[in-house]
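Just one protein chain is left out here, and the rest sit where they should.
As written, the chains take the letters A, B and C, and residue 1 is the first residue of each chain.
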């Protein structure tokens, strides 16, 4: 069942292959008789993670169904080591579903972090921002339908007017409109994605998705999740000069 | 020097490595003494292309600087076998540059091709479409600056109002706003991209970019370009049952 | 259960994710409401294959356990779009298992196909070849154990002599020694592998593995297998000039 994210979005685990025990099984093939001594699954998984023996983690695979705003997918799809099938706005009409931040998430530009946010706005200023966002989204979407010559039920509006091609009409839609996609990725690349996107440098909105996926990973592959937390997520890199 | 595409866009060849002769040199390493008999460069390149010996084409690399609308980059970046550096709307403010189709490119939805266009609209209907697109883009952009509390010269508008975080404000922008990026790809994957995106099934707007890139390839690697045309672009696949 | 290949080798399906129905499900997400009209699963899969809509096939994933000679894995691992865990000859001692061709597979160098075989040798000449191969393999392996100071049961031979490092001793082994590995690949890249390696241009030995994998695909995803056969395996590419 889908985990709700950002109110109108979700992440849903559709299918998976392998998990902690498949990782161990794959690693043991590499080590052959050499693993006789290795104590237990947890120890082996932590060893693999600590030494960045990443290939066994690649044997596990997850398939998700995701609904997210376009500006989030623009960050998401920069991760090239995954397989994607996205809803096509050339084939089909996009629904009137947008992402609007909660008032408490509307924040000022950070001055020290060029790509980040500072404090949240006072409520009534946040409300003004929201009004603008909602207004523009609504008007753009209405014009989108207008160009398509369709009403919200997909019925033709004016029988004498042509419908603009969907691939053209969608040009009018802002990047906070929702899209959806299937996403297949192996566990190693997923952890790499999560390290970058569940991180404080990532934009809040994609972080919300990364956090939901972390819950899925924790259930699916708890030993790997724990090793990831210790050796990737919470780990700190000390440079040569700093040492 | 940049090749203009879609009026406000462009494709510019920044750098490259190798080309026809580097491909031949790489292929000859594979064949070792076995290539003694192979006639000439053109013959060898056509042979490689015909038999899909793709690895020598991977030795040549191209780096482009591109300016394109977001909805085009969304199709473009689905090609995962490339390296990308895109303008960040978290770090910087997007400029007021949009793509608007020429009137003659504004076409109706095709009824037999679910992802394509049919005939162009009559001029005055096209003009109405353009008015909507321009209007909405303009209003959305103005609100974007408003949220950023900036004027078009980057000066603060109201000293007493906070600037919303750029990463949030950009949410209001439609997908026909222009972005730019550096793109590095090897020649084999570039040809694969061109086959898919210079094809009649591709949306007109990305096809315009693919056509510009084809010009670059033709100058850069003329023998490969010719072989591509004959054995990939103009080639036809006959299925087993059809034979 | 493992499918025997080349007598001492095998291919074993360990796990999989998805299949024909998962492909259809993924494709329908892309098309959204646009697929309402699409008839049935078989029709959709054939359509996807014919038009090289490859991304839905990437949603299905297969994991194999394989045992094969090193010279076959050298060809195999050139396919980069897969995840591999191989037996490590640094950690563990390789077993005394080699590939020797059957007498009827020992053939002369083809004179027109520089990378292929011509007719099989007369039986007694084939036998002489086999004697050489077996002899050298046996001597090299015995010296390998000798360097490791081990007998065939892994017991130390001479208590007073050091064991050479495994990573060094294995240098003495010929490329027809058997190794084993886990292999995880998505269905699209698997089909690409099969087209190249179940093809008559591929070396007989890797073709034998590809044929075994084809059996697995046929059972696992019969509609995709059929579409692959018609539109990839048995299809013929006609060049532009030839048309």
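General remarks:
Keep this in mind: a contact is a pair of C-beta atoms (placed from the backbone, for glycine too) under 8 Å apart; a residue touches a chain by one contact, two chains touch by 3 or more.
All of these numbers come straight from a predicted model, not from anything done at the bench.
Of the listed positions B:8, B:110 or B:184, the one in contact with the omitted chain in the full complex is B:184.
Across C:53, C:117, C:195 or C:233, the residue that sits in touch with the chain not pictured is C:117. Per the touch definition above, the residue from C:99, C:183 or C:231 contacting the chain not shown is C:99. Where chain B meets the omitted chain, the residues involved are 14-18, 22, 25-27, 29-35, 55-56, 58-59, 61, 63, 65, 83-88, 91-93, 154, 180-182, 184, 186. Taking the complete complex into account, residues 31, 34, 50-52, 114-115, 196, 201, 229-231, 233-241, 243 of chain A touch the chain not shown.
In the full complex, chain C makes contact with the omitted chain through residues 69-71, 73-74, 77-78, 80-81, 84, 88, 90-91, 99, 101, 106-110, 114-118, 121, 125, 129, 132-133, 136-137, 139-140, 143, 146-148, 161-168, 170-176, 203.
Definition applied: only the chains that are shown with their structure count from here on.
Separation of chain A from chain C in touch steps, taking the shortest path, is 1. In this assembly, the C-alpha centroid of chain B lies 36 Å from the C-alpha centroid of chain C. The distance from the centre of chain A to the centre of chain B, each centre being the mean of the chain's C-alpha atoms, comes to 24 Å.
Residues of chain A found to touch two or more other chains are 84, 88, 91.
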